[in-house]
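Input: a single structure, listed below in structure tokens.
For this depiction, one protein chain was excluded, whereas all remaining protein chains were kept in their positions.
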Amino acid sequence: MELQWPARGVLFLLGAVVGPVGDHIHVATLTTSYPDSPIPEIGSSPLWFPLATGLATVLLAELRLRVAPPRTRFGVRHGIGAIAAVLGTYALTGILHGAPMFAVTILIGSLAAVTWAAFGDLAAVWVGLVAAVAGPVTEIVGAAAGTFSYAADADQLAGVAPWLPALYFTFGVAAALLGELSVARDVPEGG
Amino acid sequence: MELQWPARGVLFLLGAVVGPVGDHIHVATLTTSYPDSPIPEIGSSPLWFPLATGLATVLLAELRLRVAPPRTRFGVRHGIGAIAAVLGTYALTGILHGAPMFAVTILIGSLAAVTWAAFGDLAAVWVGLVAAVAGPVTEIVGAAAGTFSYAADADQLAGVAPWLPALYFTFGVAAALLGELSVARDVPEGG
Partner (left out) sequence: MELQWPARGVLFLLGAVVGPVGDHIHVATLTTSYPDSPIPEIGSSPLWFPLATGLATVLLAELRLRVAPPRTRFGVRHGIGAIAAVLGTYALTGILHGAPMFAVTILIGSLAAVTWAAFGDLAAVWVGLVAAVAGPVTEIVGAAAGTFSYAADADQLAGVAPWLPALYFTFGVAAALLGELSVARDVPEGG
């Protein structure tokens, strides 16, 4: 099963809007920073940032649908809850910049598990793990290349924040649910 | 459908007890303050404060019942969860006084959405929006009149805090659920 193009467009837009909101919080709280650059900005983010978060949302949603059939007992209400869980967790990582890192990492990891318990299934674990590996690895490369940087007290994971895998896991769980919701409309009630 | 007088009394008491607890947190964290006044106090709040939060709880619950029939699958357990969501969010706005305002506003907004996803329906959105407009507008007038004031770093929304609409939205969602619970006892199981 795969997404239709209109659903891909909606998911891309969602990721492209939510991503820069969280990124602005990271920049405003000095959690991350960008070097001076000629690249146009959207909020605090360079133009490529919303493209990346939009594309990642679509890819993770697609991945979910290839791992297992979508569940049909969830609705728009749960989708809104999952998006809010990601954005709230994202905001919290910025607000807690400067707090003891081990404690914050355990808190963000616990919130990732709570989000999964609320919205996820076994397939969402796999999507979450793919996000939790691919996202931080990409950011480690980006930080090493100087494309952006994490604050000196938030870069202990090879140049990125230790809570980053948990934040990406939460993102993956939410994107997986959005993937399911994007096709479940075609499935008969109780199907 | 409307509330019976005993239910109105219980809801008024609930609002009159929970409100001053949150208000005390706002005063203790220097988020808000009251000028010297001859008005008697309950905790940190002037006497009219619990009357206002009690009355608002009743009015929002009434409004919910006029918008749509109450759902019957919720119980006391959910009512306690919703009250705790409001009080916890209220406490968090005080605890995070001084943290970057955009980030806190997004966090409180995300928690409002999570609370709605857990307990709300379409009717609760309307009740929440009424609360999110009427509450802050009333407080803007009160702050302008000098009845109370928000701290200089928490008054960017015409004299009140930018997260105030989200906090009132959460309050509206909880009051709507409490309205449903206050009459659902009369409805047959599964009705």
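Think of it as A and B in the order they're written, each chain with its own count starting at 1.
Here, a contact is a pair of C-beta atoms (placed from the backbone, for glycine too) under 8 Å apart; a residue touches a chain by one contact, two chains touch by 3 or more.
As the structure is a prediction and not an experimental result, all values here were calculated from the model.
For the options B:L92, B:A131 or B:L164, the residue in contact with the chain missing from this view is B:L92. Note that of B:V21, B:L51 or B:A134, the residue touching the chain absent from this view is B:V21. Counting over the whole complex, subunit A has residues 96, 99-100, 102-104, 106-107, 109-114, 116-118, 120 touching the chain that is not drawn.
Taking the complete complex into account, residues 21-22, 24-25, 28-29, 77-78, 80-81, 83-85, 87-88, 91-92, 94-95 of subunit B touch the chain not shown.
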